[in-house]
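A single structure is presented below for examination.
The other protein chains are all here in position, but one chain of the complex has been omitted.
So, chain A:
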Amino acid sequence: MSTVATAPVLRFESVRKTFGEQVILDGVSLDVPEHSVTVLIGASGSGKSTLLRCANLLEEVDDGAIWLDGEDVTDPRVDADAVRRRIGVVFQAYNLFPHLNVLDNITLGQRRVHKVTRAEAERRALELLDRLGLAAKAKEYPDRLSGGQQQRVALVRAIVSEPRVLLLDEITAALDPELVTEVLSVVRDLKEQGRTMVLATHEMAFARDVADQVCFLADGVILERGTSAQVFGDPQHERTRRFLSRVREAGRL
């Protein structure tokens, strides 16, 4: 299946996830094609982060399946570590390691998991840090960085291993407009390099600019899915329209 060029990199098939009695995802189906950016939008608490956590096997789905390059990664027989090695994640709360400096945060996985030499790992890390304007902070510890700086370090940590698919949870939440543009161009670069990405965001302008595919999550399903122009320009569902008009009122689109 993975040899078929048109096969999606990541595919969610009727994914269901509950926490106790609370149904968070109730049959989410979604294909993420190669070299594309999929953006998840939706109200706070609609399950965007949960969906990303399921894809990275940090949560066990209750039902349905998630396919990565044609392999059912939710099968209990798969090696979860091998799956996660092919996925890069930026968490909503950054989750940097406070006991390691920026450079070590980024190179830890490179050196221990991917067996890259320290010199090579640091060279790559510094290159990416430089791109994001953080080269000067390489030896600094996470607690001494601003929120936006921490966010960019987390982004570098996720992309440095060149994963098959990147899951980015609110990567522009703590950034000023100039940095949003910067991160946006990084995301575009990554896309041009052939990376595949799934983003969850409340930054609608960012979503509109970068997305190939926009998914509106509500009531545990993807209520509406389409190109950026379709969803933002001509939403089909009443719920989507209401959500977007609220966003517009708040001046975020």
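Keep in mind that, in the parts below, a residue touches a chain if its C-beta (ideal position, glycine included) is under 8 Å from a C-beta of that chain, and two chains touch if they have at least 3 such contacts; residues count from 1.
In the analysis below, contacts and distances are computed from a predicted model.
Chemist: Leaving aside the chains on screen, match the unshown one to its UniProt name from "Fe-S cluster assembly ATPase SufC", "Polar amino acid transport system permease protein", "C4-type zinc ribbon domain-containing protein" or "Osmoprotectant ABC transporter".
Modeler: Going by its UniProt entry, the chain not pictured is "Polar amino acid transport system permease protein".
Chemist: If the hidden chain were put back, which of A:E60, A:E127 or A:D189 would touch it?
Modeler: Checking the options A:E60, A:E127 or A:D189, the one contacting the hidden chain is A:E60.
Chemist: Of A:A7, A:V23 or A:L108, which sits in contact with the chain we cannot see?
Modeler: Missing-chain contact among the listed residues: A:V23.
Chemist: Spell out the interface residues on chain A facing the chain that's missing from view.
Modeler: 14, 16, 18-21, 23, 26-27, 53, 57-60, 62-65, 74-77, 80, 98, 143, 219-221, 223, 237-239
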